[in-house]
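Here the complex is missing one protein chain, while the rest keep their positions.
Presenting subunit A:
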Amino acid sequence: MNVEILARIQFAFTIAFHYIYPPLSIGLGLIMTIMEGLYIKTGRKIYEQMARFYVRVFALIFGIGVATGIVMEFEFGTNWAVYSKYVGDVFGSALAAEGIFAFALESGFLGILLFGWNKVRPGVHFFSTVMVTLGSMFSAVWIVVANSWQQTPAGYHIVGKGLNARAEITDFWAMVFNPSSVTRLTHVWIGSFLAGAFLVLSISAFYLLRNRHAHFARISFKIALAVATFFSLAQLAVGHSSAEVVAEYQPAKLAALEGHFDGNKAADMFLFGYVDQKNNQTKGLAIPGGLSFLTKGDFKTPVTGLNDFKPEDRPGAVNFVFQTYHIMIAIGMFLIALTLYSSFLWWRGTLFQKRWLLHVFSFSVLLPQIANQVGWYSAEVGRQPWVVYGLLRTSKALSQAVTAEHVMFSLILFTVVYVILFILFIYLLNKKIKHGPYDNHNIDHSPRHIEMADSL
């Protein structure tokens, strides 16, 4: 295999693995903030117990998120040196802002969040929880801005030629608010809130099915369901406006998302289907002219198709882009149905009476995770063959000093490490969930207790 394929596999693998964790941190951060906020407001112990329990779950997720995130920051330089030089002037300032405003904030206050329960007043602790949550949300801001700039570059000019060419900022705010950054950031945030909310829903449903910690689980479930219902619906609107931006600025990607080839025809919108790339056609169940209607407001208007682009300017894996995009949408629709139906039952007062529904919820944690993953796959593979859309090809962005053997070495290294890490993560998460909430009244602060803990 050549360096390009290996380097792409390595980047895709390390970023996909990393991306399991930050959305959970952001989403769980929001829910922890609500729980601890309710504790501060009402003074009821149950909310404190909830906050303490989910902070422990958060700690596990956050730890792996940070460790795998540092890899990403340095991988740009190790594997994609030409890309790094090309985008450094633009991308670098976003990354530096991310470090100083986001990572420093969340990691700084994390110590108080985890270990400060008995050291600071409840108000100060709540402040730390809010800061950690905001920090994790800010970290999404800068990285999504940088990625959006790669999708829809703005506020820059190109200096130099060939391998020495690079993009330089001409207008910082035009770079930050490039055409796609606001909708994509909102899309990412909401995807993260859903990931966190469904983790809590899943854990609570598990307790209710086992008839354990029932009071704790019911209240947690309702908090998470409110968050999940609101953001499932919001995601529909935001996802739609994100697709509109793609339609306007990345026509080749849009055509790949719906498997649309012939630019002289109206474009269909598929519910599901299969792209036959050899014969340039897509088969499946579709709303005829649906994409034309959504993008142009009319069922008959032609939409730019893949055939309008030279073969070297089209995404290679059209069926992959098509399928991942449609899986994301299907999951989004299912989440809306699930949360609306559950909210209806909540209103009727029969929410916890249907065991099959609790079974669905106990596995539902996987759905936003899968949607977040496949959504990014379609966004990134759909951008190919460009690493910076229309400006820099992926094949030209590699480190010239690095050979296939080196990339193979690091790829194997990361695969082994991440597989171990994932097994341990699932094992420890499962253990934490099975242990359940900690009963504050039973915690004995006497020295004897500490000695017992030490003798473990």
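We adopt the following convention: a residue touches a chain if its C-beta (ideal position, glycine included) is under 8 Å from a C-beta of that chain, and two chains touch if they have at least 3 such contacts; residues count from 1.
In this section, contacts and distances are computed from a predicted model.
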item: From "NADH-quinone oxidoreductase subunit D", "Cytochrome d ubiquinol oxidase subunit II", "Citrate lyase alpha chain" or "Sigma E regulatory protein, MucB/RseB", the hidden chain's UniProt protein name; value: "Cytochrome d ubiquinol oxidase subunit II"
item: Absent-chain contact - pick from A:120, A:287 or A:317; value: A:120
item: Hidden partner chain, touching residue among A:85, A:222, A:296 or A:396; value: A:85
item: Chain not shown, touching residues in subunit A; value: 59-60, 63-64, 66-71, 73-74, 76-79, 81-82, 84-85, 87-93, 95-101, 103-105, 107-112, 114-120, 131, 159, 163, 166, 168-170, 172, 399-402, 406, 409-410, 413-414, 417, 421, 424, 428, 431, 438, 443, 445, 450, 453-456
